[in-house]
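Missing here is one protein chain; the remaining ones are kept as they sit in the complex.
Moving on, here comes chain A:
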Amino acid sequence: MADDNACSLVQASATNGELEGEEQALLFLDSLDSYLMLLDSLSSSLRQGWLELASARHSMGPSRLSSTLLDLKVQSAATTVMLNELVEESQSVLQPQFTLSKWACLEERIFSPEVVDGSLLKDCNSTWLRHRRPKHVHDVTLESTAVDENVRALSLSKNSSTTSKSVDENKRRYKSLSVFGALVSPKLRAAQVSFETALETIVEIANMRSSILSSFSQLQKDNLDISRWKP
C-alpha cells in the first residue's frame, strides 16, 4: 500500500513536472517567435533609416551632411543603456535586463561620479536658452519670449496629449542634429526617428534574448528533473 502510494506520488510529480515543462517549452517558443519578429522589425527600421538618410543627403547636399561634420569634442551621451540583473524567483537565476534612457538630461539619469561636472549641468539647463548676444538687455527678454512663443505655438499646434516631457525630448532631439546645421531637412529628422526606433528594438532584442536564454536553461533543468522522476 505504502509502495503504491509512493508510486502514485512519483507519477503525479512526474506528470506535474511534464506539464510545467510543456508550459516552459511554450513560453520558450513564444519568446523565440517574438525574438525573430523583433529582428525583422530591426532590419526594417534600419533600412528605412538608411534610405531616409540618403534622401536627406540628396536634399541638403553631400557637403552639409557628411561624417566630417560630426563633433569630436568630448561630451556626455544623450542616450544611455543601463544594465540591471533581476533575480527570477521561480528560477533563482540572474537575468540581465537592459533599460534605454533616451534624451535624458544630466539631472534625470544615473551617472558615474567621474562624469559629474558643473559645466555639463549648466549646459543641460541652458540647452534651449542659447541665443545670439543681444545689443540691449531688453532684447534678451524679447528673444526668450519669442522662443517661448514659438515653442508654445508648436506644442499647441500638436496633439493636445503631448506632454511637456515629450516637448523637452523633441527639443533635445532637434538639438542633437545641430552638428549638421541649425536648419536641417525634415527627412533628416525622419531618419533620426527611424534610427531611434531601431535602437529601442535592439534593446528589446537584448532583453528578449536574455529571457530566451533564461527560459532555455530552465527548460533544460526541468527536462533533467522529469527524466529523474520517470521510472
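We adopt the following convention: contacts are C-beta pairs under 8 Å (C-beta built on N, C-alpha and C of every residue); 3 or more make two chains touch, one makes a residue touch a chain; residues count from 1.
The rule is simple: contacts and distances are computed from a predicted model.
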Undisplayed chain, where the name is taken from the UniProt record, one of "Alkyl transferase", "V-type proton ATPase subunit", "Transcription initiation factor TFIID subunit 6" or "BOP1 protein": "V-type proton ATPase subunit"
Option touching the unshown chain, where A:51, A:81, A:193 or A:206 are the choices: A:51
Where the unshown chain meets chain A, residue by residue: 47, 50-51, 54-55, 57-59, 61-64, 66, 68-73, 128, 130-133, 143, 146-147, 150, 153-154, 157, 170, 174, 178-179, 181-187, 190
